[in-house]
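Only one protein chain is missing from this complex, and each of the others stays in its spot.
Order of writing sets the chain letters: A, B and C. Residues in each chain are counted from 1.
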Amino acid sequence: MLKDILTTIAPTGTIDETGEILSLTIDAKDWREVAVQLRYHEGCKFDYLFCVTAVDWKTHFTMVYHFDATEGRQRLVVKAKINDRTNPEIETVCDIWRTAELHEREAYDLMGIKFLNHPDLRRLFLTDEWVGYPLRKDYDDPINMIKL
Amino acid sequence: MFEEVGRTETGDLIINIGPQHPATHGVLHLVITLNGETVKKIEPHLGYIHRSIEKMCESLTYRQYIYVTSRMDYLSSHINNHACALVVEKGLQIEVPQRAQYIRVILDELNRIASHLLWWGAIAMDVGAITPFFHAFRERELITDIMEETCGARLTMNFMVPGGTMMDIHPDFVKKTKAFLNFFKSKLPEYHELVTGNVIFKGRLEDVGVLSKEDAISYGTSGPVARASGVSCDVRKLYPYDVYSQINFEEAIETKGDCYARYKVRMKELEESIRIIEQLIDNIPEGEFQAKTKAVLKLPKGEYMTRVETARGDLGVYITSEGGTTPYRIKFRSPGFSNLSALDHMVRGSKIGDMVAIMGTLDLVIPDIDR
Amino acid sequence: MCNVAYGAYAIAKNFQIWDLNIGVLYVSAVSSFAVIGILMAGWSSNNKYSLLGAMRSGAQIVSYELSAGLSILTIVILTGSLKVSDIIQSQETGWWLFKGHIPALIAFVIYVIAITAETNRAPFDMAEAESELTAGFHTEYSGMRFAFFFLSEYINIFIACGIGATLFLGGWMPFHIGHWEAFNHIMDFIPSSVWFLGKVFFLIFVIMWFRWTFPRLRIDQLLNLEWKYLLPISLFNLLLMTVVAIMGWYF
Partner (left out) sequence: MGFLADYISTVYNSVKSLLIGMKRTGYYFTHHKEIITEEYPDNRATLKMADRFKGEVIMPHTETNEHRCTGCTACELACPNGTIKIITKFDITPEGKKKKAIDTFIYHLELCTLCNLCVDACPTGAIQMGQGFEHSVRNRADLTKVLNKPGSKVLEGVE
């Protein structure tokens, strides 16, 4: 069972079965070890990283990773909670899933989450001089078209 | 970034393909390091048409946010709208009438044909043939006419609403669609005569930009790109939505992973789309085209993820709801963005001409990448 | 520049400015100047696309010159003369394309391919390759300067097709069939200039036809085609034609 495996590889995490996909919530510090296990553990083999996104909860951030296993056809959502709002940091996984490289750059660009050990962490969409991270809830756009 | 333009320390040439360049089909900016004609490194610079759709959607209601998504992947706007409608229906547990499901799927497949046709013309144009483009647009024009008659617009239809479709189909819809299918089936052999069998075309695409199965999975590619590498990833088969579970069709899979395999997958998908429409078009059930929904839609607190198969691959819509009328956070996992990440890996070591062919077979739509 | 080549052309019967004794050699020599223009234009633009385009066209034109030259040689072997008027006169009884059997046919096909490449037309338009190099060597040119490039390109096509028409299709010679006297008489009524221009425009039409139909080759495939296919075939063909000419196996 996937649930049992998840409790062994992430003992500190909480598992939520209410949603349509099984979801695992962990702390950002444990993310790297859990990620390696998810990719290579016999019972998981989550080789397809479908979606990487960050959610701003005003007090903290969560990184949301959607996984697919192309062989076992099981799905999983992993939420890594980042408590430090002023300087959010999490380990990169772009050496495990190559697609994460661009997705993490996008999250850095729009949410301002720093991915440690990322090979090329730069702004992706916005210019290098841009101040602030637009997708954060407290971001204020001085030229707001709707308000004008 | 602009200091790089010119030459590297090792004497390699750096050239910019884009933002305005015939090969990029939009405002994609690629910085390419060249050694002679051979590509050493390729680096995408994005954001020229980033409209921050995700942020915009946070202030739009669940009825309103659908229209914005037409502007993401404008070539398969119906399918994008479909994904957005599905996620709301899933959250509110709305039962969609059979008629609406049929109409949606038919329109999806017509949209897929139109998108692949444009791609077919564009890839031929990329490798230098001119005539196929006109052939493709002749057929595509008929599809846009059908769309215009039923939805009122040719490209950004906004025809889906949560719970069904906005209007019923036009009285001529069935007749015209059938006429189009017959016409298209008679023209499809010409496509193969003109392009598929052509020795120059084959030479340009075969063994170019090979993406192995492991890499295809690791780079998170989806749609025709992944299927050409042997990854079974058709969402219509894996996680069927609407009436796809009742339809008999095949998933086009090739194993070689080169540009020609991607070409063949898309050509096969054209035929499969015809098959799907043919199965549905005669049996559109009578009844309502829209389920009764509340005037104000409020998604219950929670997280929702829907995946649909667009013409480019696997589009995921991820909504975090706090129970209000607008999404708290919405994320569009666009297929083009993940496919783009594999570009550098595929292009390295090949010629500039190959790069154009690889870009063509990836079928990138830049608004989809930038969102 | 390329207009100099027109001097040696027999546009109609008894209408030739300069019937020099190395006419064909002269025309092909002058028409291959075009590559210098392209190279210089590409290099002096100070633009990387242009530079790449110019380098490509240099490699391409120089190599395709070989098989074009060899195909011309096959006909020169048959006629035994480089003089334009002699070549046309030798086709009085029939065009070399028909009289020279299979070797002449092969030479003709190779010649058409080679001149398509030499004049930078699709599917060999590597020098401009709009989807790769935006416009190649003439990216930075506009207005009259751009027009000059295209004028020279089209003039070059006309010249190359003119040589083809002269060598293989009998120049201004009307189309005659054996002993059909009445038919031959009717053909003679058509002015000789119409015959010549008709043949040239037919060849130009074929080259344009290529352009609609074919995708562009890649630079390495382009050179492969020349060095692996066209050059060996035309060398072999030249040998074959020599045998045919020595044995007198042509009409």
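By our rule, contacts are C-beta pairs under 8 Å (C-beta built on N, C-alpha and C of every residue); 3 or more make two chains touch, one makes a residue touch a chain.
This structure is a prediction, so every number in the text was calculated from the model and none was measured.
Contacts of the undisplayed chain with the visible chains, over the whole complex, involve B, C. Of the options B:Gln64, B:Asn182, B:Ser212 or B:Ser232, the residue whose C-beta touches the omitted chain is B:Gln64.
Which of C:Phe150, C:Phe183 or C:Trp209 touches the hidden chain is settled by the complete complex: it is C:Trp209.
When you scan B:Glu149, B:Glu271 or B:Glu288 for touch with the missing chain, the hit is B:Glu149.
One of B:Met72, B:Met125, B:Leu194 or B:Met305 touches the chain omitted from the figure, and that residue is B:Leu194.
Think of the hidden chain as still there; on subunit C it touches residues 209-210, 212-214, 229, 233. Counting the whole complex, the residues of subunit B in touch with the unshown chain are 60, 63-65, 67-68, 131, 138, 141-142, 145, 148-153, 156, 158, 161, 166-167, 170, 190, 193-195, 197-200.
The rule we apply is simple: only the chains that are shown with their structure count from here on.
Rounded to whole angstrom, the centroid-to-centroid distance between subunit B and subunit C, based on C-alpha atoms, equals 45 Å.
Annotation: 63 Å between the Cα-based centres of subunit A and subunit C. Inter-chain spacing, taken between the CA centroids of subunit A and subunit B, is 25 Å. Of all residues in subunit A, none touches two or more other chains. Touching of two or more other chains is recorded for no residue of subunit C. Every residue of subunit B that touches subunit A in the complex is listed here, in rising order: 1, 46-47, 50, 52, 54-55, 59, 90, 215, 217-221, 231-233, 238, 302-305, 307, 314, 316, 318, 320, 328-329, 331, 333, 337-338, 340-342, 345, 370.
Touching subunit C in their complex are the following residues of subunit B: 13, 15, 21-23, 37, 124-131, 194-195, 198, 200-201, 203-204, 351-356. Residues of subunit A touching subunit B in their complex: 18-21, 23, 47-51, 53, 55-56, 64, 66, 70, 73, 77, 97-99, 101-103, 106, 110, 124-128, 134-135, 146.
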